[in-house]
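Shown here: the complex without one of its protein chains, the others still in place.
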Amino acid sequence: MIEPTRMSAVELINQMSAGHLSAEEVTRAYIDRIDRLDRSVKSFLLFDPESALTVARSIDQKRRNGEHLGPLAGVPIALKDNLCTPGLPTTCGSRMLQNFRPPYEATVIRKLREADAVFIGKTNMDEFAMGSSTENSAYGATCNPWDLERIPGGSSGGSAASVAADFAPLSIGSDTGGSIRQPAALCGIVGLKPTYGRVSRYGLIAFASSLDQIGPFAHDLADTSLLLQVISGHDPHDATSVDSPVPDYLATLEKPPERLRIGLVREFFSEGLDPEIEAAVREAVRLYVGAGATVKDVSLPHSKYGTAAYYIVAPAECSSNLARYDGTIFGHRAADWSPRTPEEAEIPPLIRMMMASRAEGFGAEVKRRIMLGTFALSAGYADQYYNQALKVRRLIRNDFDAAFADVDVLIGPTTPTAAFKLGEKAADPLAMYLSDIYTITTNLAGIPGLSIPCGLTKSGLPIGLQLMAPAFAEENLLRTARVFERQTDWHTRRPSLA
Amino acid sequence: MSLTRDDVTKVAFLARLQLEPHELDTFTGQLNSIMDFVAQLQEPDTADIEPLAHGVEIHNVFREDRAVPSLTREAALSNAPKRNQESFLVPVVLD
Partner (left out) sequence: MDYTIIIGLEIHVQLQTESKMFSASGTAFGLPPNTQTDPVSLGLPGTLPVMNRKAFDLALKTAMALGATISRFTKWDRKNYYYPDLPKNYQISQYDLPFSLGGSLDIPAQKEGSGGGQCRLTRVHLEEDTGKLTHGVGGWSEVDLNRAGIPLLEIVSEPDIRNAADARACLEELRLTLIYLGVSDCEMQEGSLRCDANVNLHIQKDGKTIATPIVEIKNLNSFRSVERALEYEAERQYAKWQKDGLTIKDAFKETRGWSDPEGITKPQRQKETAADYRYFPEPDLVPVVVDDAWLDRVRATIGELPGPRRKRFETEFGLTPYDANVLVEQGQDVADYFETLAKTAGDAKLASNWIQQDVMRILSERKLKLAEFPIKIEVLGDLLRRVHIKALSTHQGREVLAKLLESDESLEQIIEAGGYGVISDRNALSKVIEEMIAANPKAMEDLKGGKKKPDAVKGFLRGQVMKATGGKADPSLVGDLLDERLANVQD
């Protein structure tokens, strides 16, 4: 039998239900691997082997008792640290929430717990999910398991790296402008941002509420389908979660798509796209043609404004969402807020306390976005920036609607380049923002986007293929991706971590 | 669009962020380059375009008016940076 840590979640479930492996053995195998290797990857902020083993043993006991077991029974899963886990630290990668322990449970966490998944730990992330490299974490960067000198992508870099390094077969991330798909691409795994409203956001610490969506990471599409199914569905605690039935994604995954009409997004093959990535995507297109797909060029003419619209809408919402961190009800409070200048002495102590606490609690990128968003919403500028960005957002969605009139799935690269070096873009926020250029528009449009491994660069770095579908067409999106996965072995490749 | 150091100071106060002088310089430069970048938003014709503010366009989502037991006071105050027996404490508010 192969190592449990090389098995997919579906294989682990089969092995455990057949009695060949216990949840405890599986969990212990992952714990051992994390113990050995995470010191170089640094994917976890919270790693609690004892709790994981306790849960695993209780699942084994339930199995022995013949009790009902959930669909993820005994499968270890890593959780992005912006999901509220009751009583457990939930830091959001920020100093602001270093000591925050939520007195309530995120809906996705509840669903995973009820599915009998084993929580193996909470993963590193860019602070408040703002970033594309995980370097913005207050707790240090995570490294890409394929090259420890490179970034794993972000903001869900810890979750992506943990699956890529086989520290867990599954993990959960969140995606506001590409924060699942970009790290999935850079780490050579599958990452899905579901349709906005497919998965409840209750208990996900908000970055930009109209764009945030929780989604799965896994090595392959079967595991992705299984995990998506567990976390999807309407939640009365989230008014934006849509009340529509959740298909059995796993059951239909092997059925070939009824139609295979693929659109190739012209604007995604623009200046700045690495030729190696372009070549890998073009190869994927040839493979689809070989599988009987009709492929046509489509244009999303307003997608070129996507990054600009995003960097108004997301900061505007973030400036409001993050206003609550002021040292009053929860979060970091500065120890000293005495005035340092005569001007500051004019400010009431309460406001000085808030300003000092926020200054200490937030990192540079978070401050930058809060200021950007505050400015974009401020009197005299809101029409020019915020409202104009919302109109452009509508144009971007209209482009997708028009494109999906003729094709079922759009494809293109997930990222313009493979994983870059740690520190390479840290000093240039705008350059960092452009690494999400191909993923941002699906968040603005609210549609699902999927990244699957489709190659390796000459220097051995993973390449991601992005597939996009109309809202709530995840089932067809996964089946279409499966056409490619079935004929390739990129999803079986693993980094060599010694 | 050019934001001055003064503009950035005002925005920082509105956002309740205390900035060090060097941060103010860095942010002024960075915010200006971002604002230059987002100036392209003015290019497309949006005259008859409705803003799109939500991730999904649905309406009339309600909950029924049923109360559940409160969090315990200890749970409510559990993350308070400063508290007494019954309340959150903040530096005195003068009105």
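Order as written gives the chain letters A and B; numbering starts at 1 within each chain.
As a working rule, contacts are C-beta pairs under 8 Å (C-beta built on N, C-alpha and C of every residue); 3 or more make two chains touch, one makes a residue touch a chain.
Since the model is a prediction, treat every value here as computed from it, not as a measurement.
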item	value
Contact list for the unshown chain, restricted to visible chains	A, B
Listed residues A:98, A:209 or A:294, member touching the removed chain	A:209
Omitted-chain contact residue, chosen from A:377, A:418, A:444 or A:481	A:377
Identified contact with the non-displayed chain, of A:84, A:160 or A:221	A:84
Sole residue of A:320, A:384, A:398 or A:417 that reaches the chain not shown, by the stated touch rule	A:320
Touching residues (missing chain, whole complex) on subunit B	14, 16, 51, 53-68, 70-73, 76-77, 79, 82, 84, 86-95
Touching residues (missing chain, whole complex) on subunit A	82-84, 90, 92, 97, 100, 102-104, 106, 201-206, 208-210, 236-240, 316-317, 319-320, 323-326, 328-330, 349-351, 354, 374, 377-379, 382, 386
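The criterion applied here is as follows: only the chains that are shown with their structure count from here on.
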item	value
For subunit A paired with subunit B, centre-to-centre distance based on mean C-alpha positions, whole Å	22
Footprint of subunit B on subunit A - complex, ascending	99-101, 103, 195-197, 209-211, 213, 236, 239-240, 242, 302, 304-305, 307-309, 311-312, 319, 323, 326-333, 337, 344, 348-359, 362, 364, 367-368, 370-372, 374-375, 378, 384-385, 387-395, 397, 429-430, 433, 443-444, 446, 471
For the subunit B and subunit A complex, residues of the former touching the latter	3, 7-8, 11-20, 23, 26-27, 30-31, 33-35, 37-38, 40-44, 46, 49-56, 58, 61, 63, 71, 75-76, 78-82, 88, 90-94
